[in-house]
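Heads up, one of the protein chains got dropped from this complex, but the rest are sitting where they should.
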Amino acid sequence: MQNQTICKIVESEIDLDKLLEELTQNTTGAVVMFTGLVRGITERKNPHETIQLEYEAYQPMAEKMMQRVADEIRLKWSNIETIAIIQRIGRLNPGKPTVIIACSAAHRDTGVFDAARYGIDRLKEIVPVWKMEIGPEGDAWIEGDYIPKSND
Amino acid sequence: MQNQTICKIVESEIDLDKLLEELTQNTTGAVVMFTGLVRGITERKNPHETIQLEYEAYQPMAEKMMQRVADEIRLKWSNIETIAIIQRIGRLNPGKPTVIIACSAAHRDTGVFDAARYGIDRLKEIVPVWKMEIGPEGDAWIEGDYIPKSND
Amino acid sequence: MKQVTILFFATLRDMTGERRIMKMIPDDMLIAGLKDVLIEEFPRLKDIINSVIVSMNHEFAFNDAPIPSDAEIALFPPVSGG
Partner (left out) sequence: MKQVTILFFATLRDMTGERRIMKMIPDDMLIAGLKDVLIEEFPRLKDIINSVIVSMNHEFAFNDAPIPSDAEIALFPPVSGG
């Protein structure tokens, strides 16, 4: 079976059980899935309640940059088998999954945890997706703080 | 919402989407799920094909030790919200999930990856579950190598 | 002269009031020159242009990059997905 890379922007719910099957090859013994969700209540920094988040993507570039994140993962952790990077866009309520980074490998000590961690960190740097907080007093774009470099 | 700890031995399939919901509080923004699966083909050490694995647990002690693993996680990473530790037992085919360790937290930089990693490592040390390889030339128990200490 | 497409996302779309515009630019224009042209057209960009991220044909693009014909250029703030 060949190592697969799944990178996509979606507008509907992400089915984790189906995704786990897609991540499973006949040599796979370990899968790490990171899920990011809309927090209803944020306590850190600027404590607030969230009514909804609206996600927007520059889709063709986002999918290309997700592929780049996956390529970087493979360069760093050559034992990773399947990689899935999925960002959901649209209006999402608190509690809803918005992003999944999942990596599979034969064994758990092959970097599969670090690879998933690296994947979500890099996604939040280079994948062109933005979120807007829908609030009782109006809407506000949330801005990141990473400025891409010439090797991104 | 209160931080929950889910520790159980099950004999049926584990529903990841349902589990993700159980892990999600109104403050949750990050979930890491580790899934261990039956490998069809093992290449490391003693390369072989697996037809099936049969898992057996000393159930009441296993659930108590899972609870201990969860307690250890909370001592080390106090920001972890919900913890789920689920071991499936019975006869399982290659590709089937056998164990899940999942941790949720408000943010991804709170130790949620390390906590899940620690959870699966400790489960493989102190939770009394054994697996038998069902092979064409007969069955063979797979033995671990960890000898518990007086503080386990 | 060559034609380029320019896309605006998130706050940049709000500031310019545009999602997508077409522009004719001189053959030897670099990204830096295009930024100057856009500041002239959308004066609100002036204060923030240095923190605006620019991509060209789906790759990050910097001031000294030449612009090919039919380039798709996008302007957006630092990303905040996930």
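The chains carry the letters A, B and C, assigned in the order they are written, with residues numbered from 1 in each.
Please note the rule applied: a contact is a pair of C-beta atoms (placed from the backbone, for glycine too) under 8 Å apart; a residue touches a chain by one contact, two chains touch by 3 or more.
Predicted model only: the values in this text are computed from it and were never measured.
Asker: Quick one: jot down which shown chains the absent chain touches.
Answerer: Hidden chain contacts in the full assembly come out as B.
Asker: Looking beyond the chains shown, say which of B:8, B:74 or B:124 touches the absent one.
Answerer: The single option touching the absent chain is B:124.
Asker: Considering the whole complex, which of B:14, B:57, B:80 or B:115 touches the chain not shown?
Answerer: Only one listed residue reaches the unshown chain, and that is B:57.
Asker: Please give every residue of chain B in contact with the chain that is not shown.
Answerer: Looking at chain B, the ones touching the missing chain are residues 36, 55-58, 60-62, 64-65, 87, 98-99, 120, 123-132, 141-148, 150, 152.
Just so we're on the same page, only the chains that are shown with their structure count from here on.
Asker: Could you grab the centroid distance between chain A and chain B? Build each centroid from C-alpha atoms only and quote it in angstrom.
Answerer: The answer is 23 Å.
Asker: Between chain B and chain C, what distance separates the C-alpha centroids? Give it in angstrom.
Answerer: The separation of the two C-alpha centroids amounts to 49 Å.
Asker: If you look at chain A, which of its residues touch at least two other chains?
Answerer: Within chain A, the residues that touch at least two other chains are 36, 120.
Asker: For chain C, what residues touch not just one other chain but two or more?
Answerer: Within chain C, no residue touches at least two other chains.
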